[in-house]
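Below you'll find the structure, written out as structure tokens, and then a few comments.
Right after this comes chain A.
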Amino acid sequence: MTTTAEQKNGWEPRIVAFFCNWCTYTAADLAGVSRLRHAPNARIIRVMCSGRLDPQFVLDAFARGADGVLVGGCHPGDCHYMEGNYKALRRVRLLERMLDAMGIHRDRFRLEWISAAEGEKVKTTINDMVARVRALGPLGLPGRFADWDREMEELAHAVAAHTEDVHA
Partner candidate 1 sequence: MSYLYFPGCSLRSTGRAYEESILAVFRKLQIPLTELEDWNCCGATAYVSIDENRAFTLAARNLAIAERMKTNGGGDLMAPCSACYLVLEKTQHYMETDDGVKQEVTAALRRGGLDYRGTTKVRHPLDILVNDIGLDRISKAVVHPMKGMNVCCYYGCQVVRPFETFDHAAYPVTMDRLVTALGGKSIDWPMKARCCGGSLTGTIQEAGLRLNRALLKEATARGANIILTCCPLCQHNLECYQKRINRRFGESLQMPIAYFTQFLGLALGIPPRELGIQRLFVPLPETDGKRKEVPAHA
Partner candidate 2 sequence: MPESNGHDAPRIGFYVCHCGHNIAGIVDVAAVAKFAGALPNVVVARDYKYMCSDPGQELITTDIRELKLNRIVVASCSPLLHEHTFRVATEKGGLNPFYFQMVNIRENVSWVSDDGKAATVKACDLVRAAVRRVAVHHPLETKRVRIHPDVLIVGGGISGIHAALTLANAGKKVTLVEREPTIGGHMAMFDKTFPTLDCAACILTPKMSAVKNHPNITLWSYSEVTEVSGYVGNYTVKVKRKPRYVSEELCVGCMECIDACVYKEGKTPDEFNQGLSKRKPVYIPFPQATPQVVLIDPETCIEFKSGRCKKTCVEKCDRDAIDFKQKEEIREIRVGAIILATGFKTFDAKRIPYYGYGKFPNVYTSIEVERLVNASGPTSGELILRDGRRPKTVGIIHCVGSRDKNTNRWCSRTCCMYSLKLAHLLKEHSHAEVYNFYIDIRAAGKAYEEFYDKLLEENIHFIRGRVAEVTDWCARPEEKDKLIIRVEDTMIGVVRRVPVDMVVLAVGMEPKEDAQDVRRMFNISCSTEGFFLERHPKLAPVDTFTDGIYIAGACQGPKDIPDSVAQAGAAAAQALSLIDAGEVELEPNTAYVVEEDCSGCKSCLAICPYTAISRDEAKQKAVINEALCKGCGTCVATCPSGAIRQHLFEDEQIFSEIQGLLEADEPILTGGQA
């Protein structure tokens, strides 16, 4: 595990955040307007509605090296598009179980309802999530994938080398 080495190198958690345009993204802007300083580790991707969140985005983010993924949407009942956030909730619940099965810690994936007026909540959510992910250490999937790919290649080579014993 490259954890200790990365942590020694001043590793910082990288969180990818999917925020819905009407509520959470607006709240993040409000946090900025109110100068509510918080951890700089979250990178926001704006979507129109949390219902747009395809579970593949989450998996792709982890696969490409994110240490945590945060999803922000309107409070239930308040979705600008009526029900998109309920659909997002359903998908998140299933995805959580999948991620559990894959051995990815619960603290790395989070759904938070944040309304347009809750700039403060953006700050506390990001700070809290960064602290938790920092405690868990880097997820480092790209490195792990590379390791596994290398292992598979070596195995393939090893098998190919034994041409004589094919029938044994």
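Simple rule for what comes next: a contact is a pair of C-beta atoms (placed from the backbone, for glycine too) under 8 Å apart; a residue touches a chain by one contact, two chains touch by 3 or more; residues count from 1.
Selection rule, in plain terms: all candidates are chains of the complex that A comes from, given by their letters.
The shown structure was predicted, so the numbers you read here are calculated from the model rather than taken from an experiment.
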{"item": "In-complex contact of chain A, chosen from 1 or 2", "value": "2"}
{"item": "Complex interface listing, chain A residues touching candidate 2", "value": "6, 9-12, 14, 16, 21-23, 25-26, 28-29, 31-33, 35-38, 40-41, 43-49, 51-57, 60-61, 64-66, 77-78, 80-84, 87, 91, 115-118, 123, 143"}
